[in-house]
Structures are given as C-alpha cells and as structure tokens.
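Structure incoming, see below.
Apart from one protein chain that is not included, each protein chain of the complex appears where it belongs.
Chain IDs A, B and C follow the sequence of writing; residue 1 opens each chain.
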Amino acid sequence: MTTDQQPLTLREKIYQIIFEADTPAGKRFDIALLVVIVISIALVMLESIPSVKQIYGKELLSAEWLITILFTVEYLLRIFSSPKPAKYIFSFLGIIDLLAIIPTFLSLLAPDAQALVVIRAIRLLRIYRILKLYHFIRASNLLVLALQRSARKILIFMMFIAILVVMLGSIMYVVEGAQNGFYSIPLSIYWAIITLTTVGYGDIVPLTDLGKFIASFIMLLGYSILAIPTGIVTVEMSRTFNESTDKHKTCNNCGEPHHTPEANYCRICGEKLSKV
Amino acid sequence: MTTDQQPLTLREKIYQIIFEADTPAGKRFDIALLVVIVISIALVMLESIPSVKQIYGKELLSAEWLITILFTVEYLLRIFSSPKPAKYIFSFLGIIDLLAIIPTFLSLLAPDAQALVVIRAIRLLRIYRILKLYHFIRASNLLVLALQRSARKILIFMMFIAILVVMLGSIMYVVEGAQNGFYSIPLSIYWAIITLTTVGYGDIVPLTDLGKFIASFIMLLGYSILAIPTGIVTVEMSRTFNESTDKHKTCNNCGEPHHTPEANYCRICGEKLSKV
Amino acid sequence: MTTDQQPLTLREKIYQIIFEADTPAGKRFDIALLVVIVISIALVMLESIPSVKQIYGKELLSAEWLITILFTVEYLLRIFSSPKPAKYIFSFLGIIDLLAIIPTFLSLLAPDAQALVVIRAIRLLRIYRILKLYHFIRASNLLVLALQRSARKILIFMMFIAILVVMLGSIMYVVEGAQNGFYSIPLSIYWAIITLTTVGYGDIVPLTDLGKFIASFIMLLGYSILAIPTGIVTVEMSRTFNESTDKHKTCNNCGEPHHTPEANYCRICGEKLSKV
Partner (left out) sequence: MTTDQQPLTLREKIYQIIFEADTPAGKRFDIALLVVIVISIALVMLESIPSVKQIYGKELLSAEWLITILFTVEYLLRIFSSPKPAKYIFSFLGIIDLLAIIPTFLSLLAPDAQALVVIRAIRLLRIYRILKLYHFIRASNLLVLALQRSARKILIFMMFIAILVVMLGSIMYVVEGAQNGFYSIPLSIYWAIITLTTVGYGDIVPLTDLGKFIASFIMLLGYSILAIPTGIVTVEMSRTFNESTDKHKTCNNCGEPHHTPEANYCRICGEKLSKV
C-alpha cells in the first residue's frame, strides 16, 4: 500500500516491518515476535512451578529481564513508527503490549510482592498476537467462514442449553437439597452443566433415587443433543467447502458465472454455452 | 387479526398487548415481561445461596414482593382481558402463572415455613414463557423442523439405548454385586448410563477384572454410537437447510426441474422459463 | 404364508398367533408378551433393591410365580405348536425362554439359595424378544441399513483404537508404574480407554508430570478422533436416506430405472425418456 516509487523514511520502514506482513522483513519480524512470545509464555509457566523457581530462580530472572527489554524496545518502536501513536497506545493490543512489560519494572520497586506473579500472567494475553497472525494459514479462512455462518444457529442452541440447565439445576436443588451437596441453585446449575456436557467431575453427585433418575435423564439428553451443534457446523462446512470447489460454466454473452456443468444454455440470457 | 376498522375496547387493547406480539406495544410488553422473569429467577437463585440470604435478606424480600405484585397484576389482567378466562386459568401456562405468585402470599400465613423456599422455585417454570417468545428468532424454525424430522429415528435410538443399559446394568450387577457398590439393578443401570454417555462421575466404579473389561467395552460402545444421533440430525439438517434454499423453477418445454429462482432460460433446451 | 383356503388346525392357529405377527391376534399376542416381559424385568429390578424386597417380599414372590406360570404356558405352547419343536428348543431364543422359567422352579428345592437371585437375572435376556419385534418400526430399517454399511469402516476404526490403547496404556505403565496406581498393563489399558473415550472416572489418574502430559495428549486425541466414527456413520446415513427418496426416471424401452430427472435419453439403450 505505502510502497510507492519515492524512498521510504526510517519511520515508514520500521512501520512496514513491525505492523505489516507483506515484505520479507515484515514476515521475519512476525515469526521472530511469535517465537519470543512463546518463550515468554513458557517462562511465566516455568516460574509458576515452585520446584523449578527454587532451582532456576536466577536464570529465570535474567531471561525475564531480557524478554522485558525486547518487549519494551518493540513497544517504543511501535509508538515511534505508528502514524497515530495515541490510537495504538489505547488500542486493545496496545494496552496488552504495555501490561506485558509493566510487572517486571514494578518488581524493582517491590521485589517481594507476591501479587506481581499474578499480574505477570497478563503477559500470556500477548498470545493474541499469534491469533492475529492467522493470515499465514490460508485454510483457516474457510473454517472461519463456516463458523460465522453457523454462529446464529449455535447461539440459539446455547440459549436453549442455558434455559435447560437453569430448569434442571433448580429441579435438582429441590430434589437433592443442601444436605446432599446441592447447596444453592447456582451450584446445582453448575452440576447440571457438568452432567449435560458429559464432563462428570464427580465432585457433586446425586444421592437420592429420584436425583439419580433425573441425572440419568440429563446424561442421555446431553449425549443426544450434542448432535445439534455438530449437525449445524457440518452442514455449514459442507456448503462452504463445496462452494469453494464448485466449477461453474460462465456465459460468454452476459457473464453469468453460476451454471453447473450439464447446462447447455445460459439461464439468464438464453445464449448457448460453450463446452468446457 | 383483530385489528379491524372499528375502535378497540380497553379489554381488547389489553388483550392485544398481553397476549399478542404483533403490535409495538405487544413487543415491548413481551420484552419487559422477559426481563422481569429473568430478574425473578435471579432472585430465587440468590435466595438459595445461604451467605447472600443472610446479608441481603431484607432487600431480597422487598424485591420479591415487588415481583410478586407485578406478576399478580399481570395475572389479573390476563384473566380480565382473556375472551375465555376459564380456558386461560386452567391452561398449562395459566397454572404456572398462578403458582408463581402463591408462595409469596402463603409466606404471610407461615413466615418460617422452610417448604415455601422449595415451592417458590416453581416460579422458575415461568421461564417457559421465554421459550414461547421463540418467534423472535426466525432461524430457529429450520432448527426445530430438522429436529422434528429426526425425532422418530432418535426415538428408536433411545429405545435401543434403554434396552442396552438395562442389559449392561444387569450384567454388571451380577458381575460386581453389592459388595463393590453395585447395590441393585436400577443403581447398576444408573452406572451404565454414566459410563455409556461418557459422563463418568467415578462415584461407582468396577473393582473386579471382569467388571473393568465389561466397563471398557461399554465405554468404547458409548464412544462409537454417539455417531448415530449425530448422523441422524446432520442428515436431516442438511436436507432441511438445503430445501429452504432450493426453490427450483421447472421448464415447461423439457421438464428440467433444477433451475434456481434467478434463472430465466432452461439450461437444457433453452426455452424461456415462466416467472414463479 | 400358511393362510390358504382350507381351515387351520388348532396347532397351526397357535403357531400363527405365537410365532407370526401378520394377523391381528398375532400382533395382540406380541404386544401382550412385550408387556409381560417388561413387567418381569421390572420385578427382577425391584427384587434386587434390598429395602423393597424387605417390605414387598411376599407380593413380589406372588407376582414372580404368576409371571413364571405365564412364561411356562407360553414355552409349552411354543413347543407344542412349532413344526420342528427340537429346532425351537435348542435355538438361542428357545434356551433363553427355558432359562427364564427354571430359576423360580429351582427355588422350590433350595429356597434360601442366594445364587438363584443371580440366575434369575437371566430372565432379563428375554428383552431380546423386544428387539425381535423391531419390525413394528419401519423407520429402523434405514437406520440398520446405514449402520450395516458403516460396519466395515467402524471395525477398522475399532482395530486402530485397540492398537492405540494397548500402546498408550503400556507407555503409561512404564511412566507411572505400580506406585501411582498403574498396577499392570491391562489396568493401564483400562485407564487409557477411560481417558480416550472421555469417560474420565478419576479412579486412576496420572501423578507424574510426564504422565499428565501424555494424558493430555490422549484426551485431545480422543476428543478429535471421535470425529471419525461420526463422519463414517453420517456419510453412510446420508447416502442411505437420500437413495430412498431419490425419484428416478425409468426407460420405457429397456426398463433401466436409474436416471436422474434431468436425463433426456436412456443411458443404456439410447431411447428418448418420457417427461416425468
């Protein structure tokens, strides 16, 4: 877009590399950023394991500072090169980029603050940048399109599920009651979701005979209605994928492209179609 | 339907607003009712949580009386405006509407009765009114149609599942017996349903080797036959959704039936198609 | 078949009623038998519940004898009316019919034998007779046909699953070992099946980090490959159901029936097809 004849300023060059993915340098930057984000996520994970932190505490700290400095440089370059810095700073990704570097600097002020470990986990949200890189993968376009088309029907299904678990959870609260672990209606709804989705933790289970009977009914229901979202998505995928591979004849006279191979005449203008 | 030239009586106007959804006022009433029902359900849920009830007991009581008065007014207006009040009063929704307001009034007579908390949960059934509002959502028509078409085959599948769990549960009762937690055949059937639907609470598990072997078989069976309801629903959805987009024109000259609505000429013989 | 002009003997009449379902009397007999079998199964279930047996022991005993006498009469009539009694007696259903009545008579000889309760459960196998009555339900034909067509591919999938759980179970036995509850390879395979089918009892769970990593992999695998049997069955159902509704043109000259509606000429003999 911005690549015209006249030479680019440094700012424009940096913008192209950091914000766009059209040039080889831009692609290399995206991949490098992806790798650093994955490493930074791995670091946060490792730090959360007590035994690892005890042994490799110093190494993790050094690595953390290295990552933080890299992220800080990237953040400053993004502000510098962006044509509208304020727009970037207050965008969703801009705020996450800032939140990803703040905790490490804050730890200088209060080195023992336990809360910072928790805040540092916000860095994990940078994983969203990976999702933004989805344009690397062409095939996902059809997937996303099929899911968008299913969204409306899936939403109705979810509303139906919501009403169902509220009703079933309330019935079970009345049937089993607090003495059997169904302490409140929200907890009973939580149990109904566990049962309907066939997760089945087993932390709350019906103890009365009637409760077990209702639970059996919920299980069989959950087992069967799983077919509904699957059916919706399968049908939409089938349409989306097939559309993309259907090879139509095009009329030479009026340009109408939607003719199946066995058509002899253009369905719009009546012109005879040429053989494929 | 009832909106002719002559002016409506107050009764007819109320009927239009409360029972119908064609007029703007009717739609606003439906949405307002929906909101109040959701709030009343939230109140019943909150009341069921001991800690919340202890702190916000008074506020919940006030809110409950407000909801009850609103529901009572609505109930009386429904009786007043209905052309056949008796029919409404003894209808399914009419009885639920009454049951939704009775418990709060009964609590005046016996303020400490624990049982009333339970009866109050009946108010949750008013959620059915939300389901009645499904005409707001057009897309659900095709979903419901596809499910109705699947119903017969799903029923046969369910009968097969019922026979299966009775047989498998009985076998496990003989194999494991009361000493391993399979106290009776109905309980063993309950376990078979938990296992076949892949819920897997873990409250009852086979302890003998043979029992574990049979359990493995049931799991693999349940894992595979999930394909049956899914297949049924997917095929019926595929038909239903495709039919709705396949209103074809037929050529009067050659009889070729596969022309989409925008086609002007027969694709086989070139004859002009008549407008639908 | 056997209903010719000449009058039927008593034996033939009984045969028609008991073994066939073509006549009104035959259908009534089938339904009555179905009801009695369901009642007898309910009796066995109720007897297996200790609290019920204690209170209603006498009533259950009377009902059991009534059922047993009915089944005995039916058994003797089947032998009497069958053209080849030996063939019936040694058939699968014949043996089950006998096993269903023996335990009650045996209880006269040894009234306290606990084992008889177990043997009596064999009566549950008479439920197979219900499955034999499936001809009542037309729609099940297409379902059964679709499943038969899927059988071969499902079998290959099951073989693959079998090899998979043997390998995964063995790996987990090596990784976790007896100290973490994976006492033997068969038990570890049982665990792998519980995990792969997403049942997840939780009676055996991985305790080492590596074990948890492998378990995560198995879960995601089980979650994904569920798509395979579903895909197989859906495709076969789609074919089977669509075939049954496809309306083909038939050639008047050679009788070839498989022509789609847009065909103009018989694909076998070249005769012009008449319009539908």
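Quick note on the criterion: a residue touches a chain if its C-beta (ideal position, glycine included) is under 8 Å from a C-beta of that chain, and two chains touch if they have at least 3 such contacts.
This one's a predicted model, so the numbers in the text were calculated from it and none came from an experiment.
> Pick from A:Ile17, A:Val44, A:Ala100 or A:Ile185: which residue touches the chain that isn't shown?
A:Val44
> Of the residues A:Phe19, A:Tyr56 or A:Tyr201, which one touches the chain left out of the display?
Final answer for the missing-chain contact: A:Tyr201.
> Touching the hidden chain in the full complex, which residues of subunit A are there? Just list them.
Output for subunit A: 41, 44-45, 48-50, 118, 121, 124-125, 127, 130-131, 137, 139-140, 142-143, 146-147, 150, 154, 157-158, 161, 186-187, 189-190, 193-194, 196-203, 222, 226, 229-230, 232-234, 236-238, 241-242, 261-262, 264, 275-276.
> Which positions on subunit B touch the chain that was left off?
On the subunit B side, contact with the omitted chain comes from 198-202, 230, 234, 268.
> Touching the absent chain: which residues on subunit C qualify?
Touching the missing chain: residues 152-153, 156-157, 163, 166-167, 170, 173-174, 178, 183-186, 189, 195, 198-202, 205, 209, 212-213, 215-216, 219-220, 222-224, 226-228, 230-232, 234-235, 238, 258-260, 262-270, 272-273.
Going forward, only the chains that are shown with their structure count from here on.
> How far is the middle of subunit A from the middle of subunit C, if each middle is the mean of its Cα atoms, in Å?
Here subunit A and subunit C have centroids separated by 42 Å.
> If a residue has to touch 2 or more other chains to count, which residues of subunit A qualify?
198-202, 230, 234, 262
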